[in-house]
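Every protein chain but one is kept in place in this view of the complex.
Take a look at chain A:
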Amino acid sequence: MVTETSTRATGVAAARPKLAIARLRDFALVPAIIVLLVVGALVAPAFLSTGNLINVLQQQTELGLLVLAEALILVSGKIDLSLESTVGFAPALAIALIIPKASHGLGLGLPEWTGIPVCLLIGALVGLFNGFLILKLRLSGFVVTLGVLIVVRGLQLGFTTGQNLFDLPLSFTYLGTAEWLGLPASVWIFAAAFAVGIVALGYFRQGRSLYAIGGNSDAARAAGIRTDRVIWTVLVIGGLLAALAGLLMAGRLGSVAASQGQNMIFTVFAAAVIGGVSLNGGKGTLFGALCGVLVLGLVQNILTLAHVSSYWYQAINGAIILVALMLSRITSGKAQD
């Protein structure tokens, strides 16, 4: 019994330094970003130009919105793979409802102004459907959203007969190309979404409840948090953000490809995990996730400027993910599962 007491005592003493590191974890990527900026400046003089940095941001807006959505869902202890299909499906269906059959539309001829609201509504509905399957029917979130990913992508292929949609309504192209106060509109939207998210998760009870649910859902329920309702809301917001990302992507590229968003979910998870969001729920901040997005964007940009063959990107991105995981294993000192 004596030894037992002494091991407990050392346990208390050891707990203190770990806390400081856990807090630093939120800002762990800031030095990495600074290093990348320096490296970038050394590699190519054009790197630090305003135009290039804005370019980096704009290219990351769509990924960033998806990472925001996935981070919210991961913090509440769930997972959503279907986001990447919503990126293509929501704008494609919203556009198809407007444009004539000749341009691969459905020929319903809805007025042009419906484009954006319908697109967002479709994203929200996909989230609502995920929530129904996961929370009402109590199905496994991973498999449900995997199924929805495939079905939603299939629906898009079905009604577009695999064609890309080019004949975009003006409202779509506007958001993808407009500049507000010298910055692309999409960058403003991206920044605003993260700002709202960071404040909500840091300073609102509703936001904090995500951490409570992800950390220990039984305890959250016992504390009077309506866990199912909160998770359902988060899934709907996730779908909505995915649709928004799709809308911006469509506007930027001037078309909706049949494969829009495909395979993005891997990069989304990579950015979230690099940013310190735990796949087990209850841990991670949106600021961290944002840093994860920026790191991936900067690396990509530097590789481009350094004329590294694009065939190497995938290997390098994968290596970054693994290194980030090892670093977080070392800093947290805890086994990951």
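Here, a residue touches a chain if its C-beta (ideal position, glycine included) is under 8 Å from a C-beta of that chain, and two chains touch if they have at least 3 such contacts; residues count from 1.
By our rule, contacts and distances are computed from a predicted model.
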Name per UniProt, for the chain absent here [options: "Ring-1,2-phenylacetyl-CoA epoxidase subunit PaaE", "FecR family protein", "Sugar ABC transporter ATP-binding protein" or "AAA family ATPase"]:
"Sugar ABC transporter ATP-binding protein"
Missing-chain contact, candidates A:A102, A:L137, A:A222 or A:I330, resolves to A:A222
Touching the absent chain when the full complex is considered, from A:R138, A:R205 or A:H307
A:R205
Please output the residues of chain A touching the missing chain, sorted low to high.
1, 3-5, 7-8, 11-12, 15-16, 18-19, 22, 199, 202-205, 208-209, 211-212, 214-216, 218-220, 222-225, 278, 282-283
